[in-house]
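With one protein chain removed, the remaining protein chains of the complex are shown where they sit.
For clarity, chains are labelled A, B and C in written order, and residue numbers in each chain start from 1.
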Amino acid sequence: MTMAEATVFEALESNVRGYCRSWPTVFDTARGAWLTDQNGKDYLDFFAGAGTLNYGHNNPVLKQALIDYLVGDGITHGLDMSTVAKARLLETIRDLLLVPRGFDYKVQFPGPTGANAVEAALKLARKVTGRTTVLNFTNAFHGMSLGALSVTGNAAKRAGAGVPLVHATPMPYDGFMDEAEDFSWMRRALDDSSSGLDKPAAVIVETVQGEGGVNVARAEWLRHLAELCSARGILLIVDDVQMGCGRTGPFFSFEIAGITPDIVTLSKSIGGYGLPMALVLMRRELDQWAPGEHNGTFRGNNAAFITAEVALRHYWSDQRLEASTLAKGAHIHDHLTALTESFAGLSTRGRGLVQGLVFADASQATKVCRVAFEHGLLVETSGSYDEVVKLLPPLTVTEDEITHGLGILTRAVEIVRDGH
Amino acid sequence: MTMAEATVFEALESNVRGYCRSWPTVFDTARGAWLTDQNGKDYLDFFAGAGTLNYGHNNPVLKQALIDYLVGDGITHGLDMSTVAKARLLETIRDLLLVPRGFDYKVQFPGPTGANAVEAALKLARKVTGRTTVLNFTNAFHGMSLGALSVTGNAAKRAGAGVPLVHATPMPYDGFMDEAEDFSWMRRALDDSSSGLDKPAAVIVETVQGEGGVNVARAEWLRHLAELCSARGILLIVDDVQMGCGRTGPFFSFEIAGITPDIVTLSKSIGGYGLPMALVLMRRELDQWAPGEHNGTFRGNNAAFITAEVALRHYWSDQRLEASTLAKGAHIHDHLTALTESFAGLSTRGRGLVQGLVFADASQATKVCRVAFEHGLLVETSGSYDEVVKLLPPLTVTEDEITHGLGILTRAVEIVRDGH
Amino acid sequence: MTMAEATVFEALESNVRGYCRSWPTVFDTARGAWLTDQNGKDYLDFFAGAGTLNYGHNNPVLKQALIDYLVGDGITHGLDMSTVAKARLLETIRDLLLVPRGFDYKVQFPGPTGANAVEAALKLARKVTGRTTVLNFTNAFHGMSLGALSVTGNAAKRAGAGVPLVHATPMPYDGFMDEAEDFSWMRRALDDSSSGLDKPAAVIVETVQGEGGVNVARAEWLRHLAELCSARGILLIVDDVQMGCGRTGPFFSFEIAGITPDIVTLSKSIGGYGLPMALVLMRRELDQWAPGEHNGTFRGNNAAFITAEVALRHYWSDQRLEASTLAKGAHIHDHLTALTESFAGLSTRGRGLVQGLVFADASQATKVCRVAFEHGLLVETSGSYDEVVKLLPPLTVTEDEITHGLGILTRAVEIVRDGH
Partner (left out) sequence: MTMAEATVFEALESNVRGYCRSWPTVFDTARGAWLTDQNGKDYLDFFAGAGTLNYGHNNPVLKQALIDYLVGDGITHGLDMSTVAKARLLETIRDLLLVPRGFDYKVQFPGPTGANAVEAALKLARKVTGRTTVLNFTNAFHGMSLGALSVTGNAAKRAGAGVPLVHATPMPYDGFMDEAEDFSWMRRALDDSSSGLDKPAAVIVETVQGEGGVNVARAEWLRHLAELCSARGILLIVDDVQMGCGRTGPFFSFEIAGITPDIVTLSKSIGGYGLPMALVLMRRELDQWAPGEHNGTFRGNNAAFITAEVALRHYWSDQRLEASTLAKGAHIHDHLTALTESFAGLSTRGRGLVQGLVFADASQATKVCRVAFEHGLLVETSGSYDEVVKLLPPLTVTEDEITHGLGILTRAVEIVRDGH
């Protein structure tokens, strides 16, 4: 390919574009944990499509299956028709995800994005319960369409709605209150009939808040939440769009707590290859949808069904990926902990392969990302004040690549903190 | 492949599934205007992914480009990073779509669905104007997420929201009132400061309502609408998700009226190959987004950028596709008109390659579709009462295929109407 | 009394004050159709407290009863306790208003204002039907609290809400569309399940829109409306706050159409003496309120119950008031008609003792009111553009007073139109 004009983005693409501002180059190809720009410069990717590329860029196993499918003129676009590819995927979900965990979920194919899965989940919860209010958590991120945005925390993104966002009430996430017991307010508000909090249809929660700043909910907090909901007939929705598909170790991030949510949303890495796809899992008795009640054009991205199925079969037929994720996460965690001991004003938190380096001086986090980019590492900030450098490498990253990336990160911290 | 178990859908997939109920088989492969099920039976596809497959299934020109890109490890998933594939697509949009028509639009890549494009368009219109109300039209269909659903007409789909849908007020679409002048109410309501209609941010309209029953807005009605909006500082959003990309003849369906909408949404066939992708075009001065104000994971489905670019270059570098679409549309229209002359209680309407056969007895339309399916033709109903058989073949369908499909349709009408 | 400082209003009273700007003096006493300011200047009152003083200021019959009650230490403030005064009033309502007309209404005492009666009516309609949407009409006025404001037309007043006003959709009032048949849009929108108009709980309507510009709904239009609602299970609420209590002739303004609304709101003149009081009448089977579900402190203004009862007994035991109202209305109408024949750009409309003089040049209406004030007549404008001089004298006004007031009005028109 000839060189693309970088200026076309400035001239023609909307100001809304974002990541391209953090990483000002024009990318061309990618493989595994590496991106290459059109000048041939390589970048180690510790962002992985915001958690969409858990199996790496253009994973060769998935790639071959995808190309074979395309070559064979398999159905590419299938609306919600029954297809061979979908049947295979459903069987694989049943055999590898549901049955082994004792889950009796029905599977919905909503539009192919996390936001759409969240919209579907909220609609279903409201329909089933006949209630309108949903409880969400501080620093939550669930998407940009109107329903998903109403349960998202970020003020700037909320303001983009252009209408007041209603029917959602935020509650403090684990750790938000700097106290051991974070449910005192929520429980009292739910149980006093004059609290002014209308009985909610559902609670929606992420087990680790990626966009919100790598905030990690403890297993006991999640269990407590599940019990609160269950005892009051409130549906528990776990939004596992970013933390599911093994990001924190087990396939479902909530497995650590031993809970069974009423509804689960999946997207990002579920398709395996970075192709748009999303799922909603719901307890069988909650599947009260009427046919076509929530539809959409791209619910049948069969190319993604193929890569989804192969990814599940290749990576989730045994425990190896989970074990390696936890080991790699520990590797990163140990390194970051050491960093926090070397530099004041740093702390770290995370679970599995989502790890955060938190800067007391938020502006330093952005600077670290910029320096890291210049040195060939892609990392991004998150959190209310962009105060957290978030590490989200592919789960298939090698130990050497981790070591390489952490070296660049350490160098970037040194440059930002020490000026050299 | 071995035979897929059809029962897995019943056992595992949510009741919300829809098209698979109309076409009860398991599809496997597809090419051009044809789908083949796992038993080897062929079906002529006059639905084309609800307008997503204007260039046919697995179009060989696009397929080759896609496979080449995959083989070469081109960026598959790119968030909103700048990529070579995106630069090429933007240049192509500029050179083939915008410059020749004198349009000065900026291009936004929202999430990869029509609903997401609509959500983005509504948010932008509200943000830019500082107003909340949007006018939509009777029988409109714009999507299932909360913002898009609020401007959608269908009562059953609206009820799925589980919350009251607000900030939108419906107005009569062209022809809804059986009168020549349909804007009398809208104009009076806008111009009387005590009408109770809050001044709207925008009007959102489809030029032909596909889901709504193949309702066709006249060019002069669209011009009148554009003038009404322009004179009052109300933004005009044309939702060209289904009717754009040449479905009605010209690339943009509103070209027939000579108008320039303030905002245009595109999805479905814009990606060319049925891969999820969407665009929002907005007048340059309306691009008041802050960076990241409307984001989302799957805005950078670069595989779709490749097929989008190739589709534009291959089909829209000259007038041939537009001309053939109009000719094929005339072919179908003539045939349907003859049908309406043979059978009482039938009428027809459409534009280009979206054509409808309307049954005074709505139940017959569903029966016709079922019989057509049994005879190897995929068509679907639309309209408030499912009273319209909608014909939406790929634009690349051949004249012979059209003749074949119309033959099956005619036979199905005969069977339903005459009982044999 | 000594002279009050006029400046205290400027210094201390909120800018929201309104009528005092139109009539810039300090009033002191009042009797019948006359107000006297603290300088001893008399003003003939053709506004009557915006229809609150149908029986005149300090009507001596009511006054004596009120003073007797106060002297006897009758319950003044009674919440919603059962009192002798309330029992008497209920019996009187039953005997004089309900039984003779064959109405089987239950009676609710909401807070003592028209807005509160409307809020109660809307809540009840939504509760009973389980629906949220209410249809209102262009140029409607129903009050300033959030629920009542949402069904009010005036844009400036709506903007005061500070939140988007939702759950209401305006429809064209009789005459709004300059066409004979005004229900074509409403009927089509209600009957097409894909119109985007959610099935409403209720329609709320005034039979004559006082604030809206003395817009008069024809009896056949009201009948048509009642039939539309009845056939579709939509509740019909007649807001008779301003037009009830005999303003248009019969006690209930809707009697002219022979309809029986599901819910009726009354306030303004129901208390007789200008004391705050309101009622909601509802068909017996609609009385699905739980005890205390809509409460409020001032539901038991027993002083008003006394004057209400006496007013009903004194004025509504026979047909004389109705007859005299119609005669006086005809007197005014004839005079205004003559005026419209003398001056171009004038027209007139009204019913009973609500009559409007409409100016094609809206600014003249305000000028006429100002000149009339200077000449000792209180009249006010109404309508979207304040283009209507509204005449709303007490029903007890004498023919001589009418003649006197019309003389001043005519003089004011001459001065404004001819400059002398």
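One rule holds in what follows: a contact is a pair of C-beta atoms (placed from the backbone, for glycine too) under 8 Å apart; a residue touches a chain by one contact, two chains touch by 3 or more.
Because the structure is a prediction, the values reported are computed rather than measured.
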Visible chains that the absent chain touches, using the contact criterion stated earlier: A, B, C
Options A:D68, A:D198, A:E374 or A:E399, residue touching the unrepresented chain: A:D198
Chain B, residues in touch with the chain not shown (by the definition above): 163-164
Footprint left on chain C by the chain that the document does not show: 1, 4-6, 8-9, 12-21, 23-31, 35, 38, 49-50, 52-53, 57-58, 63, 66-67, 70-84, 86-88, 90-91, 93-94, 106-109, 111-116, 119-120, 122-127, 132, 143-148, 150, 156-157, 160-163, 167, 201, 241, 267-268, 273-276, 280, 282, 287-298, 301, 303
Positions on chain A where the hidden chain makes contact: 132-133, 136-140, 151-156, 158, 164-170, 172, 176-177, 179, 184-185, 188-189, 192-199, 212-213, 383-385
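To be clear about the criterion, only the chains that are shown with their structure count from here on.
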Whole-Å gap between the CA centroids of chain A and chain C: 58
Euclidean distance of C-alpha centroids - chain B vs chain C, Å: 50
Between chain A and chain B, centroid-to-centroid distance (C-alpha), Å: 30
Touching two or more other chains - residues of chain B: 132, 156, 167
